[in-house]
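After this line comes subunit A, so read on.
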Amino acid sequence: MNRIEGQISGIQVSGSLSLVSVDCKGILLKSIIIDTPDTSDYLATGTKVQLLFKETEIVIAKPGVREISLQNRILAVISAIKQGDLLCSVILESDLGTLEAIISTNAVADLSLQPGIEVLAMIKLNEIMLSPC
Partner candidate 1 sequence: MITAQFNKKLWSAQGGMQLDIQMELQQGECLTLYGDSGAGKTSALRILSGLLQPDSGRIEVGGETWYDSGKNINLPPQKRNIGYVFQDYALFPNLTARENIAFGLRKGESSALLEELITITSLGELQHKKPGQLSGGQQQRVALARALVRQPKLLLLDEPMSALDHLTRSHLQDFILEARQRYGFTVILVSHDLGEIIKLSDRVAVLGNGVISREGSPAQVFMQHKISGKFQFSGKILGIEQQEVVWIVTLLIGANLVKVVVTEKEIQGLSIGDQVIVASKAFNPILQKIRDL
Partner candidate 2 sequence: MLEGTPLKITFELAAVTTVLLFFVSVPLAFWLSSSRSRIKPVIETLVSMPLVLPPTVLGFYFLLAFSPSNSFGQWLDEWLGIQLIFSFPGLVVASMIYSLPFMVHPIQSGLASLPPSLKEASYLLGKSRTTTLLKILLPNIKSSLLTGIVLSFAHTVGEFGVVLMIGGNIPGETRVASIAIYDQVEALNYGAANYYSMVLFAITFSILLLVYLVNGGYLKKFWK
(Lines give C-alpha, C1' and ligand atoms only; values in the text may rest on other atoms or scores of the structure.)
Protein backbone atom coordinates (compact mmCIF):
# COMPACT_ATOMS: atom_id res chain seq x y z
CA MET A 1 0.00 0.00 0.00
CA ASN A 2 1.36 3.39 -0.94
CA ARG A 3 1.01 6.20 1.56
CA ILE A 4 1.30 9.90 0.85
CA GLU A 5 0.78 12.60 3.43
CA GLY A 6 -0.99 15.84 2.71
CA GLN A 7 -3.40 18.45 3.94
CA ILE A 8 -7.03 18.77 2.89
CA SER A 9 -7.37 21.89 0.77
CA GLY A 10 -10.92 21.57 -0.46
CA ILE A 11 -14.06 19.46 -0.17
CA GLN A 12 -16.85 19.35 -2.72
CA VAL A 13 -19.95 17.60 -1.40
CA SER A 14 -22.81 16.14 -3.38
CA GLY A 15 -25.32 14.00 -1.50
CA SER A 16 -23.32 11.47 0.47
CA LEU A 17 -20.28 11.74 -1.79
CA SER A 18 -17.35 14.06 -1.28
CA LEU A 19 -14.58 14.96 -3.67
CA VAL A 20 -11.66 15.74 -1.41
CA SER A 21 -8.66 17.71 -2.71
CA VAL A 22 -5.45 17.12 -0.81
CA ASP A 23 -2.40 19.31 -1.09
CA CYS A 24 0.71 17.15 -1.01
CA LYS A 25 3.77 19.39 -1.05
CA GLY A 26 2.25 21.50 -3.77
CA ILE A 27 0.84 18.62 -5.83
CA LEU A 28 -2.95 18.45 -5.75
CA LEU A 29 -4.37 14.93 -5.47
CA LYS A 30 -8.09 14.19 -5.44
CA SER A 31 -10.07 11.37 -3.89
CA ILE A 32 -13.77 10.59 -4.02
CA ILE A 33 -15.24 8.97 -0.90
CA ILE A 34 -18.64 7.99 0.51
CA ASP A 35 -18.41 10.29 3.54
CA THR A 36 -19.18 13.92 4.12
CA PRO A 37 -18.06 16.44 6.76
CA ASP A 38 -21.33 15.50 8.54
CA THR A 39 -20.49 11.80 8.81
CA SER A 40 -16.73 12.11 9.37
CA ASP A 41 -15.36 14.90 11.49
CA TYR A 42 -11.86 14.72 10.03
CA LEU A 43 -13.20 16.01 6.73
CA ALA A 44 -12.31 19.67 7.09
CA THR A 45 -9.98 21.97 5.27
CA GLY A 46 -6.56 21.94 6.87
CA THR A 47 -6.75 18.41 8.34
CA LYS A 48 -3.65 16.32 7.79
CA VAL A 49 -4.49 13.04 6.10
CA GLN A 50 -2.80 10.09 4.50
CA LEU A 51 -3.73 9.03 1.01
CA LEU A 52 -3.67 5.27 0.69
CA PHE A 53 -3.72 3.40 -2.55
CA LYS A 54 -2.79 -0.02 -3.80
CA GLU A 55 0.40 -0.53 -5.83
CA THR A 56 -1.65 -2.26 -8.51
CA GLU A 57 -3.77 0.85 -9.07
CA ILE A 58 -0.94 3.03 -10.34
CA VAL A 59 -0.79 3.77 -14.03
CA ILE A 60 2.62 4.64 -15.41
CA ALA A 61 3.01 6.93 -18.40
CA LYS A 62 5.85 8.63 -20.14
CA PRO A 63 5.84 12.42 -19.45
CA GLY A 64 4.10 14.43 -22.11
CA VAL A 65 0.89 12.41 -22.17
CA ARG A 66 -1.90 14.94 -22.31
CA GLU A 67 -5.29 13.58 -23.22
CA ILE A 68 -6.15 11.10 -20.46
CA SER A 69 -8.86 11.09 -17.80
CA LEU A 70 -6.52 10.49 -14.86
CA GLN A 71 -5.88 13.78 -13.09
CA ASN A 72 -3.87 12.56 -10.11
CA ARG A 73 -0.38 12.71 -11.54
CA ILE A 74 2.92 12.50 -9.72
CA LEU A 75 6.22 13.09 -11.49
CA ALA A 76 8.77 10.45 -10.45
CA VAL A 77 12.01 8.75 -11.40
CA ILE A 78 12.32 4.96 -11.59
CA SER A 79 14.88 3.76 -9.08
CA ALA A 80 14.53 0.02 -9.47
CA ILE A 81 12.52 -2.65 -11.28
CA LYS A 82 11.92 -6.15 -9.95
CA GLN A 83 11.06 -8.48 -12.81
CA GLY A 84 8.58 -11.32 -12.77
CA ASP A 85 7.29 -13.32 -15.74
CA LEU A 86 3.98 -11.51 -15.86
CA LEU A 87 4.27 -8.69 -13.38
CA CYS A 88 6.94 -6.20 -12.45
CA SER A 89 7.37 -4.13 -9.36
CA VAL A 90 8.52 -0.64 -10.29
CA ILE A 91 10.01 1.49 -7.52
CA LEU A 92 9.54 5.21 -8.03
CA GLU A 93 11.18 8.15 -6.27
CA SER A 94 9.14 11.34 -6.20
CA ASP A 95 8.90 14.57 -4.21
CA LEU A 96 6.21 12.81 -2.23
CA GLY A 97 8.42 9.89 -1.28
CA THR A 98 8.97 6.38 -2.57
CA LEU A 99 6.09 4.76 -4.43
CA GLU A 100 5.71 1.25 -5.71
CA ALA A 101 3.75 0.29 -8.80
CA ILE A 102 2.88 -3.20 -9.97
CA ILE A 103 2.39 -3.28 -13.72
CA SER A 104 2.68 -5.94 -16.39
CA THR A 105 6.08 -7.06 -17.55
CA ASN A 106 4.87 -6.49 -21.10
CA ALA A 107 4.16 -2.85 -20.40
CA VAL A 108 7.61 -2.39 -18.88
CA ALA A 109 9.11 -3.71 -22.09
CA ASP A 110 6.75 -1.74 -24.36
CA LEU A 111 7.57 1.54 -22.67
CA SER A 112 11.20 0.44 -22.29
CA LEU A 113 11.15 1.44 -18.67
CA GLN A 114 14.42 1.23 -16.78
CA PRO A 115 15.98 2.80 -13.71
CA GLY A 116 16.77 6.48 -14.15
CA ILE A 117 13.88 7.24 -16.51
CA GLU A 118 11.42 9.95 -15.55
CA VAL A 119 7.72 8.91 -15.64
CA LEU A 120 4.27 10.05 -14.53
CA ALA A 121 2.56 7.92 -11.88
CA MET A 122 -1.20 8.33 -12.16
CA ILE A 123 -3.97 7.13 -9.85
CA LYS A 124 -7.73 7.19 -10.43
CA LEU A 125 -9.50 9.31 -7.87
CA ASN A 126 -11.82 6.50 -6.82
CA GLU A 127 -8.84 4.33 -5.87
CA ILE A 128 -7.51 6.61 -3.16
CA MET A 129 -8.59 6.05 0.43
CA LEU A 130 -8.17 8.69 3.10
CA SER A 131 -7.04 8.13 6.64
CA PRO A 132 -6.69 10.91 9.21
CA CYS A 133 -3.19 11.10 10.69
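The definition used in the following text is that a contact is a pair of C-beta atoms (placed from the backbone, for glycine too) under 8 Å apart; a residue touches a chain by one contact, two chains touch by 3 or more; residues count from 1.
A word on the picks: all candidates are chains of the complex that A comes from, given by their letters.
These numbers were taken from a predicted model, which means no experiment stands behind them.
Candidate 1 is the one that touches subunit A in this complex, out of the options 1 or 2. Those residues of subunit A lying in contact with candidate 1 across their complex are 1, 31-35, 40, 42, 50, 52, 55-56, 82-89, 100, 102, 126-133.
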